[in-house]
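A single protein chain has been omitted from the complex, and every remaining protein chain is retained in its original position.
Note that the chains take the letters A, B, C, D and E in the order they are written out, and that residue 1 is the start of every chain.
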Amino acid sequence: MPTLSPIEYADASPQVRSVYDDIKKTRNVPDVNNFWKFLARDPATLKRTWESVKEVMAPGAIDPLTTEMIYLAVSVTNGCGYCIASHTAAARKAGMTEAMAGELMAVVGMANETNRLANGYRVPIDAAFDT
Amino acid sequence: MPTLSPIEYADASPQVRSVYDDIKKTRNVPDVNNFWKFLARDPATLKRTWESVKEVMAPGAIDPLTTEMIYLAVSVTNGCGYCIASHTAAARKAGMTEAMAGELMAVVGMANETNRLANGYRVPIDAAFDT
Amino acid sequence: MPTLSPIEYADASPQVRSVYDDIKKTRNVPDVNNFWKFLARDPATLKRTWESVKEVMAPGAIDPLTTEMIYLAVSVTNGCGYCIASHTAAARKAGMTEAMAGELMAVVGMANETNRLANGYRVPIDAAFDT
Amino acid sequence: MPTLSPIEYADASPQVRSVYDDIKKTRNVPDVNNFWKFLARDPATLKRTWESVKEVMAPGAIDPLTTEMIYLAVSVTNGCGYCIASHTAAARKAGMTEAMAGELMAVVGMANETNRLANGYRVPIDAAFDT
Amino acid sequence: MPTLSPIEYADASPQVRSVYDDIKKTRNVPDVNNFWKFLARDPATLKRTWESVKEVMAPGAIDPLTTEMIYLAVSVTNGCGYCIASHTAAARKAGMTEAMAGELMAVVGMANETNRLANGYRVPIDAAFDT
Partner (left out) sequence: MPTLSPIEYADASPQVRSVYDDIKKTRNVPDVNNFWKFLARDPATLKRTWESVKEVMAPGAIDPLTTEMIYLAVSVTNGCGYCIASHTAAARKAGMTEAMAGELMAVVGMANETNRLANGYRVPIDAAFDT
């Protein structure tokens, strides 16, 4: 069943190659990650997702390293193994040190804990937060 | 039923007051948030949670604003209404501008989307991420 | 729009009344909770869900109080407001003291934290756990 | 440790065999999936779960293909690897084409994204949705 | 604090109005939902999200009603109150009957249950699903 196999550049349609080329150029990498090679089975989603990711991850009011760390924090919370591996690599490339990685995990763990304490105690929102 | 009502400073035991005092001093605020007032029903958890939060949120390799944004990103992913409200306020106090808030939400949304695309396509982890 | 309104006993069909009667008799309560009154819009799901809940929550190898606390722990983790409220009430009725409620929340919070630390550090399963 | 090993037909009790027989007959398959073989460790849950699944997945107001796609959408959102694999297979058997699989993933991804945007912006429910 | 207040058409910038106009025209509605009015605080995310939603929800290999039901199934699983309300309304507009709504909830509930049984029993993926 071909659906769950990746599409390599050599086998890609011109439409898919065009997205791969833009990923490689934007990120300055020799090849695209498995994520894109699997998504290539659905060229419309490949193109839309890449363009959205490119826009969202571009430097803006938040710097690229912080953006990557936020991405990683969400992926750890959701338990997405692939995303944890790929965004740990991306965050390191963007400058995340081992000390920062450790603190990131500590914050993510703590937030997941206090989120449940707030749920469990059914804490009402302070009036001050809404003014 | 008293369990789900907050404990105000005036009604608190010396043990709980001591935690409240440390929160107020550390954060330089006149009163503690509802979260702590509800947690005070279980003084051991109040004390342990505050000491953990104080340690985890202290300045370190990651700056306080980024730490707050990571906390907020987790809370948005988990859909914890109280935590979203309180940590939006905390992140703003730490310097999050409206532009940064918008970008944060965009990154959190995108990560939640691609986490599911990676799940759905059952993408295997690239060998490069494990070296 | 009638779909999201509850069905009271007086307005219920014989099929729905029969489920309500069994709930009231089994739990020794004068009326059923909102959960069942809303589910009654779909009588087949009402009947199947009640019969499954009755079977799963019946005394067995695990005692009724522990069963209720496990239910509550899941509901807190998922952030289901209705379920937290209803199963807190049920657990108390089954004997959960305030001290137990506090410890339950502490364990749920801690498990949610360490679940993410295990995710984030990508910890492999110890061989000893599989033998 | 036998708990986490599957129970094959040849080794199954009459009670378990009876469920296996009904699964095989209902689905017209030569053997049951691992899911049922592991659940067989708890014959009461095996029987109740199968009867519930059989009732819920039966043709009704929603056709079988749509039912399988809804099941798959939930499994992808929860990141259940086994369920994604088994319900992708089931949805294909029910008629899901590769184009439909791609669109399904796109919708699931988008819903997970907008769910978090709605959380993060704390959007209040429009009055029109409640009338 | 203006951040969490909606932007009405009369107060919107030309860029935001242009998105609102396209939503109203595409959906043939007199006004946009709160979701878009809150997202308008971040015009880039408003525009990108609308264009993605428009593309993903357009008729394709999956019909519009099924697409809306998949969206709703994800929102129910994530417990997003706003999304459940808005996509229940959208699914009804697309043709979801009360019987279909009931079956949808039943399937979503069952999938969430079996996802956890598969997790808890640590069921390995059948070889047949990978061929």
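By our rule, a contact is a pair of C-beta atoms (placed from the backbone, for glycine too) under 8 Å apart; a residue touches a chain by one contact, two chains touch by 3 or more.
It should be emphasised that the depicted structure is a prediction, and the values quoted were computed from it without experimental measurement.
In the entire assembly, the chain absent from the figure touches the shown chains A, B, C, D, E. The set of chain E residues touching the chain not shown comprises 76-77, 79, 81, 84-85, 104-105, 108-110, 112-117, 119-122. Looking at chain A, the residues touching the absent chain are 79, 98-99, 101-103, 105-106, 109.
Seen from chain B, the chain kept out of the figure touches residues 1, 44, 48, 52, 55-56, 131.
Heads up, the rule we're going with is that only the chains that are shown with their structure count from here on.
Chain C and chain E have Cα centroids lying 27 Å from one another.
Our note on geometry: chain C versus chain D, Cα centroid distance of 21 Å, whole angstroms.
Shared interface positions of chain D, i.e. residues touching 2 or more other chains, are given as 52, 56, 77, 79, 81, 85, 99, 102-106, 108-110, 112-115, 117, 119, 121-122.
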